[in-house]
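One structure below.
Note that one protein chain of the assembly has been removed; the remaining protein chains are unaltered in position.
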Amino acid sequence: MRWLVIKIVDFVIVLAAVTLIVAIIFTGPMSTFYKSQALQTVQMEMRAQSHQLTVAQNTIIGIAKGTVSPQDAADLINKLYQQGLLTKEERDKLLSGKVTVEEAQKIATALPKRLRAILTQQEFHAYGLDKPWYERSLKYFWNLLTFKPLNSTVLTTRYWPTQGSHNALDIVLERVPFSVLLFTTSSTLTVLIAVPLALWAARRPGSWIDNTVVAWSIFSVSMPWWWLAMVFIAFFTVKYHIFPQPWNVNVNFHDIKTLIDAAALPVFTVTILSIGDSAFRLRNIFLDIFNEDFVTVARAKGLPENMVLRKHVMRAAAPPLVTIVLFAIVLSVFSGAIITELVFNWPGLGRLYWEAIYAGDIPVVLELTYITTLLYLILRLTLDILYTLLDPRIKRA
Amino acid sequence: MAVRSTAWMRFRLRLEEWKESFLLTLRPWAGKIGWALLIIQLVLALYALAAYYPQGMRHYQAGFDWFYKYPVHVPPCWAVKKKAQPVRLSLQNVKPVVKTKTMNISYGNIRYVFKYYTLSYNKSFIYKGDALPSDSAMLLGLTIPGGKKILQAKIHIDLLRPDGTDFVFLDQTIPVSQYGNKSVITIRIGGATFNKTLIIHGRPVQVPVKMPYPISKYPIVATGPLSLGQIAQTLGKSMEKVFGTNPFKTDRPVPAGQALFAEVTPNGTVVPLKGRYTFRLSLMYLINETAMTPAQAREIESRGSLNFYFIAYPNCYGLAGTDTLARPVGLGLLLGLPYAFLLGFLVTFTSTFIGAIYGSFAGYWKDIRGEVMMRIADIFLSLPFLPILIVISYVYKVTMLSLAGLMILLFWAGPVIVVRSMALQISEQVYVEAAKAVGAKTSRIVFRHVFPQVFPYTLAIAVLSIPGIIVAEASLSLLGLGDPTAPTWGKLLQLAYDEHAVQNGWWWMYIFPGLALVIFSATFLLIGRAVEPLVAPKLQR
Partner (left out) sequence: MPELGEKVLDVRDLRVWFPVRRGLIETITGKARLYVRAVDGVSFDIRRRETFCFVGESGCGKTTTGKALLRLVPITGGSALFRPSKEVAEELEKRGVTLGEDGMVDIFKLNEKQFHPVRRDIQMVYQDPFGSLNPRFRVRDILEEPLIVHKIGETKSERLEMVSRALEMVKLTPVSEFIDRYPHQLSGGQRQRVAIARAIIMNPVLVVADEPVSMLDVSIRAEILEVFNLLKERLGLSFIYITHDLSTARYVCDRIAVMYLGKIVEIGEADDVIQEPLHPYTEALVAAIPEPDPRNRLKFRDIKIKGEVPSPVNIPPGCRFHPRCILYEEALKRGEEWAKLCTQAEPPLVEIKKGHYAACFRHEAVRAAVTAKAAGES
């Protein structure tokens, strides 16, 4: 039992540490940046309200000088009070009209300062900047670990029936179907194609099919996915209008036909690319097994090739095969390729990352990171436990 | 007894070993291709450094005179069947024909002597191109000696075409400065529209949209008394007479820079008009002769006051075309090479080196220290790399070196797990125990016994992880987040993405940088895969 407890403790430690680091990185440096952005917004807002401010100042001084009657200005004074620009005593004084010119001037000069303070406070609150960053990161960290809902600062749900929700988890989860449609489909396709391809290549090492698999694996690993996406878009949608052009399509889940049309090219591209790496890795696994003594013995004792494959090769290849397949398919649910999705104009989790970073929506970035990490670690833990239970060679130490 | 074993002999021995292992990597086809590609690229990178470092590199990213030298977003020449004929024409050596006309005017009892000077410059060329030029540009640097003596100046430029039609560029009176200032006028005609903020000498300059684009030898955007709109109006009007449409007003069926050489056939296609073209430029001054010294009069007659260039750009350039900033893409590929080497080598070798040493220690210490070290490495391996890179380079402006440092910080844990399992095996070896028995310290055992065994394999890991680094940098650049001064391939791809090269069909802008990236990465994958079997440990399953 000891090994199991150790593994679970490990899992918790790594999850907590990753969450903490990410929370610190995403709140610490980002906050200075968004603070300056917030201050810029305040500046613009001040400029926009400068006229009303002047009117208010003139009115206040007018009351003191007696050029404006307090009754006429009552509405304005009350509004300023409600905005928090005047204190209660000041309001009462102004409304009664018993105010000296010096006092009025003092109030008038204080108005812009108060307005700036109020706007800054509002703006900081909107970005969640009104507390020091370490306090916020710790709060985010704890809320994430305990699965408390985080409120997004900018982004809202757009694709769900309940549009406009500020729950970060909702914002993340509403993109999952898009990711599933793109990445789970292509992972499944990849597995379906790559396994027979790898087996074929491994049985005849050095043949043209083997060389093709090796060469394509090199190319697919060395190119950025989004680059091939650009090339395919240019070829398949601009030059030949086989697929719809991504920038002309607005995907949502109401229009299934458009959705599938739009998903076709991304799925095709991602599948083609991920086949390279998977097929190569599987080929190496198969190749190793073909060179094992027990396969040679099985062949030597005259087993038909089919039997050798089924009984010996596949059984030995099963653990790594299951790992690759499980990892590919399960992780694809929460996976996103930030730039590939940008290029394809695909509203998956990858693009959400960029949208959230761009908008400064720290809670959404954190929630997204947390969920993906959690899923990855859970999967790793599960496989680890399964192997320890199933494989007689691994010591449970 | 002294042993004869000089350093040179030992070095020769080492060299022999290296040569042997190098030849082994040459055996598979992957190794042959990989090494060949590496050598070619290294030579090119060294050439790029020697020829362009550092001004050329900075200039490629921030330079502003590309428009003057190269056409804007033209495809590579091998992809173009019908080629245009580039024209470069200057009036520098043309002797003007000077005509004068004197007028005597009495005004009350004051007598004035006015003089009309007309300086005419003509130059012809023959256009034989099979296609229209991609664009045309005109540079007019006109220096008028100011002062009270010159009462009026007038300029007329037109292009006489083979079919007898006449395109008037300018027919304008130029206001003369009373204080003797010089006037410099620069003009570009054509379809190159631009909407971008460029950094020129450290300052952002907003370049006008949908206007004939001004260029200059000097880093000055068109100064002088002439508004560019006037040129567009004049030329547009005379073009309207020929084609029936004004290329400046309509949705540009033919850009104006191409329309100079265009002819519309009866069936509506636009073809180049071949034959003799003549540029005619005349300057007219009205001068108060009475107030003028003879030297000043001569200055006006001299042709030093005028610089005129006309350029018709080719419709293709080089092997890789040019981008929307008129920069040759091929040069960009060359300049990106040293940066790819720098970033790839620095990041992968440093981080795998750190990871290898770390993993060696973690494997050697079988107690709680090793366990803690592995947990730390595990945490680093589970971090989401790209989002962190994006966030940090989004908030802080990164340079190439700080980006490399950041990547090292994120990627050092990559080889730790494999290295640790190797180190575990090695530290079980008897010779490690023998070293311990002799009294060697932990650091000595790790660095002299464990690490050297691990090192060749980590080299292979480093080489194999170069593509990931290069792709990560390109991804950052595509979002506009990399080092803004470094002309990396990612930057070229970013320009292509930002300028919608895919939609516009400017394939050379993204195909070639991407290919360069693929070839560069593939080189190391090929070498790495050739080296790997030689150094891979036989880990127990």
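The letters A and B name the chains in turn, as written, and every chain counts its residues from 1.
Rule of thumb we're sticking to: a residue touches a chain if its C-beta (ideal position, glycine included) is under 8 Å from a C-beta of that chain, and two chains touch if they have at least 3 such contacts.
What you see is a predicted model, and the numbers here were worked out from it, not measured in a lab.
In the complete complex, the residue from B:Q453, B:S475, B:Q494 or B:S521 that touches the missing chain is B:Q453. Across B:M400, B:A440, B:I519 or B:V535, the residue that sits in touch with the chain not pictured is B:A440.
Of the residues in subunit B, those that touch the hidden partner chain are 1-5, 9-10, 13, 429-431, 433-441, 444, 448-449, 452-453.
Everything below uses one rule, namely that only the chains that are shown with their structure count from here on.
The part of subunit B that touches subunit A in the complex is made up of residues 30, 375, 378-379, 382-384, 386-388, 390-392, 394-396, 467, 471, 474-475, 478-479, 493, 496-497, 502-503, 505, 507, 510-511, 514, 517-518, 520-522, 525-526, 529, 541. Those residues of subunit A lying in contact with subunit B across their complex are 10, 13-14, 17-18, 21-22, 25-26, 29-30, 32-33, 214, 218-219, 221-224, 226-228, 230-231, 233-234, 238-239, 245, 247, 338-339, 342-343, 353-354, 357, 365, 369, 372-373, 376-377, 393.
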